[in-house]
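One structure is given here, and the rest of the page talks about it.
All protein chains but one are shown at their positions in the complex.
Let's look at chain A:
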Amino acid sequence: MIKAILVFNNHGKPRLSKFYQYFNEDMQQQIIKETFQLVSKRDDNVCNFLEGGSLIGGSDYKLIYRHYATLYFVFCVDSSESELGILDLIQVFVETLDKCFENVCELDLIFHADAAHQVLDELVMGGMVLQTNMADILCRLQEQNKMQKAEAGISAAPARAVSAVKSMNLPQQLRDMKLPDLPQAIRDLKF
């Protein structure tokens, strides 16, 4: 069984957290903090398994993690899971995210944590591995997103427009706008 799946960045900021056993919010934050401290002090060329972590689990539990660029993906699992299998699963998870977001980076997870959750839900259910085949997961996700799009239909158009405007970030664009060199333009102007 998987007890928890945590994704946080190099500074310990949570980007995605899924607990398959109930902890209250404070405890969740403490677990994330502790896990981060355990994981972050390890070099990149050491093994990906970690025993310990007093808050979550006990001797039967292991932390299995991978570090990608700015993000740590940590799975807390008990002894019924295969260590290497879980490492694989993390890879599948990340690759699926990569496919969904097209070159996934931390920002994608920041702004679309819900989408990341949807990916995870197709991968793991209630702490048990559901599906490990990436093509299958992607197919399921696409079908669900299609449903969502069909629902939104025309009524979502204004909202989409507004959010497009919002995300345009006008001040920055104004600043970035390149006006042609006016004096030169004037000089070039032929009467």
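As a working rule, a contact is a pair of C-beta atoms (placed from the backbone, for glycine too) under 8 Å apart; a residue touches a chain by one contact, two chains touch by 3 or more; residues count from 1.
Methods note: contacts and distances are computed from a predicted model.
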Candidate names "AP-3 complex subunit delta", "S-adenosyl-L-methionine-dependent methyltransferase", "Proteasome assembly chaperone 1" or "DNA-directed RNA polymerase I subunit D"; UniProt protein name, chain not shown: "AP-3 complex subunit delta"
In chain A, positions touching the absent partner: 1, 14, 16-18, 20, 22, 24-26, 28-29, 42-43, 45-51, 80, 82-85, 87-88, 91-92, 95, 110-111, 113-114, 117-118, 121, 125-136, 140, 143-144, 146-148, 150-152, 155, 158-159, 161-163, 166-167
